[in-house]
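Every protein chain of the complex appears in place save one, which is left out.
Residue numbering begins at 1 within each chain, and the chains themselves are lettered A and B in the order written.
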Amino acid sequence: MITITHFLVVSAVIFCIGLYAVLAKRNAIMILVGIELMINASILNFVAFSRYDKVNYGGQVFALFAIVLAAAAVAVGLAIILNVYKYYKTINPANINELKD
Amino acid sequence: MLELLNISPITASLLVVLLPFVAFLIQAAFGRRSISGNIGLIAIILSTILSAICVFFVVWNGENATQRITWFTIGTKSFSVGILLNKLTVSMQLLVCIIALPVHFYSRAYMKGDDGLHRYWMYLSLFCFAMLGLTVSINLLQLYIFWELVGFASYLLIGFWFTRDAAVQANKKAFLINRIGDLGFLIGIALVYAQVGTLDLVELFGKSGWFLNDTTANITLQEINKDSAWLTFAGLAFFLGAMAKSAQFPLHVWLPDAMEGPTSVSSLIHAATMVAAGVFLLCTVFPLFNETVLLVIAIVGTITAFSAAIFALGQYDIKKILAFSTISQLGFMMVGVGIGAWDTAMLHLATHAFFKCLLFLCAGAVIHEMSHFKTHARLDFDPQDLRNMGGLRHYMPKTFVCMVIGALALSGFPLTSGYLSKDSIVVSAFEWASLHGNFYLAIPVTLIVVSLMTAFYIGRLIFKTFFGSFSFKQHTSTAHSLHEAPGMMIWPMLFLAACSLFPIFGLQPLTYQQTWLIQGFQVVLSYPVIHTAHLFIPVGLTIGAILAWVLGWQWYVKQKYPLHANNRWVRFSNRQGYLNEVNDVLFVKGTQRLSAALYAFDRYVVDGATKLVTWTMQQVAVVAYWFDKNIVDGIVNFSANTTYYIGHLARHVQNGQLQGYLGFALTVVILGILYLIIK
């Protein structure tokens, strides 16, 4: 029997790996990847709890919403990254230290 | 007069105290313009009238009165100053006034023409203020303040002729010795305050302020074990204060020297009032004393009476004889307190004040005329020396009569006040001793011997001064002859002579119990009355005194002096038992030796130690320098570097990097969650 604890532990590990990527990476794309990992971890939580909600299907519905939001976020985020790259010629967030044009 | 009578005793008593003070202030402000002494005289006259009519007769026949105002507050304890009027205090106050009044009159004639006369009146008023304030103080601390003021005024008056070296030495001596006593008094006050928590005489001793058997007495004092050690110490401390002020045996040495002051001052301060303050203090705090302290008081009083009588035998200075007789009589009073019959002590204090003041004034008159004669006849001799006098009764008959009355009172002849008071002490002492038995009997026996010696030496003084033939008879002429003192001096003497007779104190001339002073105090005695003693002792004393006078007559008037003038015993007596020399060797030389030893010690040991310490300190300094440079600076630098490094680390938080901020925010979140978990 796969209990909910299994899902939660795996989700926690994935989330923390994503967190590490967000904190440590020197590449905007990799940070975005870390965010995707964290979103995936939360989606896993959604669907894991959703098993016990047959009436509303809330978990699965919001998992789908989350996927859509993540896709939109990635689209906008990548657009910004490309714009930044065009201006700074780098995607390392440490080097992006000016707000002015 | 009726309005005057309506003044409450408290107000009147306050006026009595403050009038001399006002006089003092006015005289101090006027300076040299106030040489007449009229201001001080008016003040003391008013004080006397007020004290007699509005205070004494009201309180003596009626209720006690107290009035106090809060002076200052420390924590929850508040000190109050005020006036306590009971039979003891009002009688003492009246006594001081009545003695001070004739002395003021006398001073006008006696001190005439002196350069510092304005100072004299100022000091005299100050003394009167302090002494009158002392008598009616309600608080032991207040009493102590006036006690000190009295001592200070005494110091000023002893050193009145401050250009004389002897006077300066004498007032210094008096001041230093009184300091010992004041320290004792202060310790006593501190002990009482620490143990009982109050210095108020009424709170301490009950409603009337001095009755132990009063049922309203302070509960704490009633509960105190009379044999507790602190009580003994406190009693001894108070007694030490009284010893210095009342010139008891080891501390009496200042009083003979105090005769360097003007004779009128000696009569007022060092015979009648100030020296009696010690006795008065002991009477006031009498309930504090336990058996041990009382015994010590009695013994010291006996020793004082005896030693001073011996010293008086060998003196040639007329004032010194009287000074020693004062000390001796103060010893009698102390014995009276010590045996528990403090009413007899107060009686003797009162009678003694009159006749001793009289004796001093008479002696002053004699000295006054002698020195006048000396100036006019251009002779050089000591006007105070008995050996230069003789046969003066032909020149100064009134003075002679007065002085004889005083002398008879001092000797304790019947019909005089001295007979009543002195016999009261001796009889009480005998009754007390016969209750305790054995060695206690030495005290009344000694007192009897002292009484006889007293009669002898005062007889000697009278005979040497007024009988026989005048030493400088060949120099007398119509131009410059000895003559009677001026009326201003004679009248106070006559007044005091009248006061030295029995009617002032009681209508019964032979039994002291009938005097109003004894009846007023109503002291409960702890020993039985022995009626035979009341008969035999006065008779014996009178016969002994007559015999002593007869012996003196034989020796001094009939010129059948059996002893050589340089007899060892006479010299011993004349030199006051070498007590001053002993003091000199013991304390002055001792102090000097000690100082020399201390100097040597200082020079070699302390300085050596200092040098050693210096060297050590230098070495320590070197080590300390190294320590400072490497360890202390190291610590400082280390902490500075640590701070710098921490700052350096913290600087990275504010690096403008999103990831850094995120990490920082997450750290806080984790800490918050951890807090929630742990909580």
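FYI, contacts are C-beta pairs under 8 Å (C-beta built on N, C-alpha and C of every residue); 3 or more make two chains touch, one makes a residue touch a chain.
Quick note on the criterion: contacts and distances are computed from a predicted model.
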{"item": "Undepicted complex member, UniProt protein name, chosen from \"Amidohydrolase\", \"ABC-type spermidine/putrescine transport system permease subunit I\", \"NADH-quinone oxidoreductase subunit J\" or \"Bacterial extracellular solute-binding protein\"", "value": "\"NADH-quinone oxidoreductase subunit J\""}
{"item": "Residue numbers in chain B that touch the chain omitted from display", "value": "659, 663, 666-667, 670, 673-674, 677"}
{"item": "Chain A residues touching the omitted chain (full complex)", "value": "1-10, 12-21, 23-25, 27, 29-30, 32-34, 36-37, 40, 43-44, 47-57, 59-61, 63-65, 67-76, 78-83, 85, 89, 91"}
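Assume only the chains that are shown with their structure count from here on.
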{"item": "Interchain centroid distance [CA atoms averaged], chain A/chain B, Å", "value": "103"}
{"item": "Interfacial residue positions of chain B with respect to chain A in the complex", "value": "656-659, 662-663, 666"}
{"item": "Chain A - residues contacting chain B, complex", "value": "19, 22-24, 31, 93-94, 97"}
